[in-house]
Structure formats: C-alpha cells, structure tokens
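All protein chains of the complex are present and in place, except for one that has been dropped.
A and B are the chain letters, set down in written order, and residue numbers restart from 1 in every chain.
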Amino acid sequence: MTNPTLVRWHVGRVIGRRYEADSAVRLELDVPTWPGNDAGSHLDLRLTAPDGYQASRSYSLASSGESTRVVLVVHEVPDGEVSPFLVHQLAEGDEVEIQGPLGRYFIWNPADPDRSPVQLIAGGSGVVPLFSMASAREGVEESADFRLLYSVRTPRDVLFADELGALSRTTVDIVHTRESPPRSVRPPGRLTRDGVAAFSFSASASPRTYICGPTAFVETIVEWLLELGHDPARIRTERFGGSN
Amino acid sequence: MGVINSGFGGRRGSSNPNLPPGQTLVDDWPVLTAGPTPAVEENDWSFTIRTEDGTKHRWNWTELLSVGVEDIVTDIHCVTHWSKLSMAWRGVSLDRLFEDVETSHDYAMVRSFGGYTTNLPLEDLLDGQAWIATEAQGSPLSAEHGGPARLLVPHLYFWKSAKWVRGMDMMPSDDPGFWEQNGYHLRGDPWREERYQ
Partner (left out) sequence: MTHVDGNALAGTFVEILGIEITEAIGRCRHCGSVYGLARTRAFITAMGAVMRCKDCDAVLAVIVQNPRATVVNLSGLSYITVPRR
C-alpha cells in the first residue's frame, strides 16, 4: 500500500482530539487525499508559523488501511518546539500539513501469507505503530499468532488502554516499571531478559519481531533477544531519539 | 502548500536589540550534535597547531592551562536561530597560542576529536576574537557541549566554535569544513546573516 509515488504532502483537518495519557494527546485527522497506509507506517507533520518559520516531526500512525481518517499520538516533550503546540493548542477544525505515508520496513501487512508468529515489543510511546499492527490483525480472521509486550512506567501512561483490553487476536502483556495498577499481582519493576522470555514467543517458534521505543530500550531488547537465540534477520526495530 | 498554524512560533522569545537578525533569545543551552559524543579525558587531550613547513605546536592539558586562562563574557549565536547573551566562559586566548607560530597561510582548518572540521580565516582567530574554552557558565565544559575543550569564536555563528577541538592546520585557501561542505556559509557572520552559501 505504501507506494513511493503516492508519498506527498497532504492537508489534514483535526476532527478529534483527546488526552490519551497525562501528557499525550490522540489526534484524529481527516485527510481527503490520503491514499491509505500500512500498519506500522508513519508520517511527517509540518507546522508553519505566520512568519514562515517551519518545523516538522515524525509520528507513527495508530491507524491503517484504506481510510482517509488518520490517527496519531503526540507526547509532549518538555520545552519541545512542536509537541507542546500539538498537545495544547491544535484544536478541532485546525489544519496541519502531513507527508506520507512513510515506511516500508517497519510494517505488517494483513495479506502477508507468512503465518509465523508475530511478536510486538513496545517501550512507552513506541506502542503506537505496534498498536496499528495489532489492530490490523484484529480485522483478519485467519493469520499469524500475535503477542504484544508493552513496557510502560505507570498505568496512567498506557496508550489505547481500552482497545488493547478488547483485542481478541493479540495476546497483550503490559509490564509496569514504576507503578503497578491497584490489585495487581505483580509489583512494578523494570523489564528483564527473563521477563521478555516469559512474555514472548520463544526463539524456537521463529517469530517475526517488531520492537519500537526509545533507542536505549530497543537496543537492550535486541541484545536480550539475540542472547535468547532469536534470529537477527527476523527482528525489525524503530527507535525514537531525543526529538522534540 | 499554504497551511499556516497560527499560534505556532517555534523557539521564540522576546526581541532584543543585541540580537543579530533572525535570532531568538533562549534560556537553555541547546545541544546539537552530528554524531556520537567523543569521550576525551584530560590526560589524553592535546591541541596542535600545524603550519605549512610541518612544524607542530602542541599543548597538553596542563600546558594549555599554564598559558593562562582568562574570563570571557560574550554572546553566542547559533545558525539555527537561537542566541544566548552575556554568557560566562573561561579559556585560553588563541593570541597567546599563536605567539610563536610562524605561518604565511591565511586560513585554518580546525579539527576535532570525532572527526568534525570547520574552516576559519586567521583574521577571525586573532586579536582577541577566539579562545580554547575550558569552562562555561561556571563549570568545566561538559562532554555534550564540547568538553574538555572547544574552540570559542563568538563573533561568528556557533558551528565555527568547534566542540572537542584537537588542533588547527594552517592552509592557503578557505577550504570548507564539515558543514561548509554541505551548504553552510564559509564565514558565518551572524550580523550579515551569513547562514548558507
């Protein structure tokens, strides 16, 4: 679906926005010229100030498919240049310029005949493209087994909490690193290699793995998976750096 | 296209007559980096000026400090539109380092640990315009800001103030360094908005 000749700038209008977590907002855009996008892809969003100054940032898409409705999540970065505007000022009815869809590497296609299991591992806001994959899986009767391992700090940081709870075709494990939900049997704690092994397909199942999150998180997970015997050629990563 | 996002200002602050055109005052000190941050211990550090006849003038950390560290209060201007005014620095004046340097070349290629380069006319490096800076804002220069020592040439855009400086090679022509090879101005005077070629 992501065809290079269709990657161009579009104008999107905000038709919905709501706080998804403490400092994160979910934006729903109506983009009439959107060609549709694969699960896992992203876009560049560009803001233009009245004097012509421009800044752009990349955001993963939570939505996929043919729809011209596009959903993304913006986390506010303290002292950021773009994210505070998007989180606090961009209102319903406002327009933004977006370029995309982008990405052919970190995507999952529901029509993929490969039935080997798919392992999704998310660190914080890295869950967004992985959520789009799990959502795409939800719409397909017969396909690969899906697991999502989602590492977050506190229950208030969980994105798409309701939708994740409703998924029937993806097994979701949420690991809270700083604070657990009330009545949780598991105390909070950082994800460990044993934790990853416990909540993911084993290397012998030869899964395809997608990991998304901050760079340090991604690199640590990759290291552990390799130690657990996973094939590096079947691991795909997307990293967030210190952008704002 | 043509969408204007009113209310979006980017990194904007109040306007100030001490600011060159197109600059905005900031309170923090942004870090912009083109690669991994080099980790250089003072023990391993040296600064070398090489001239056309092959002569090397070299200072290790102790030798550099012995030349004499002075206080500097100056404004810095980044080509990415932010400026800091009246910033406190400490460093060794390049005038002192060039005292015994003999060269007929008019330009220098500044080299850094990690491979960064930038070019400057000698004219911009002397007469109280440049230092090897070791401290900023009252503390030793942190690695992310170019420590243990960086070049400080505040009258030009700050990409010329090479972080992790390790030496200068005198050269006869104004050959472009890293950013200059990629479209940035050869000289970079903020008051003339010399940002790009």
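The rule is simple: a contact is a pair of C-beta atoms (placed from the backbone, for glycine too) under 8 Å apart; a residue touches a chain by one contact, two chains touch by 3 or more.
Because the structure is predicted, anything quoted here is derived from the model rather than measured.
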item	value
Identified contact with the non-displayed chain, of B:Phe47, B:Trp131 or B:Trp159	B:Trp159
Selected residue (touches chain absent from view) among B:Trp45, B:Trp89, B:Trp164 or B:Tyr184	B:Tyr184
Omitted-chain contact residue, chosen from A:Ser23, A:Ser58 or A:Thr171	A:Ser58
Contacting the left-out chain in the complete assembly, out of A:Ser23, A:Thr68, A:Gln99 or A:Ser116	A:Gln99
Where the unshown chain meets subunit B, residue by residue	31-36, 79-81, 115, 159, 178-179, 181-184, 195-196
Subunit A residues touching the omitted chain (full complex)	4, 7-8, 42, 44, 56, 58, 99-100, 102-106, 215-216, 237-243
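Convention: only the chains that are shown with their structure count from here on.
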item	value
Approximate Å spacing (C-alpha centroids) for the pair subunit A, subunit B	39
Touching residues on subunit B, where the partner in the complex is subunit A	1, 3-11, 28
In the complex, subunit A residues that touch subunit B	9, 11, 47-50, 53, 55, 79, 81, 85, 89-90, 94-97
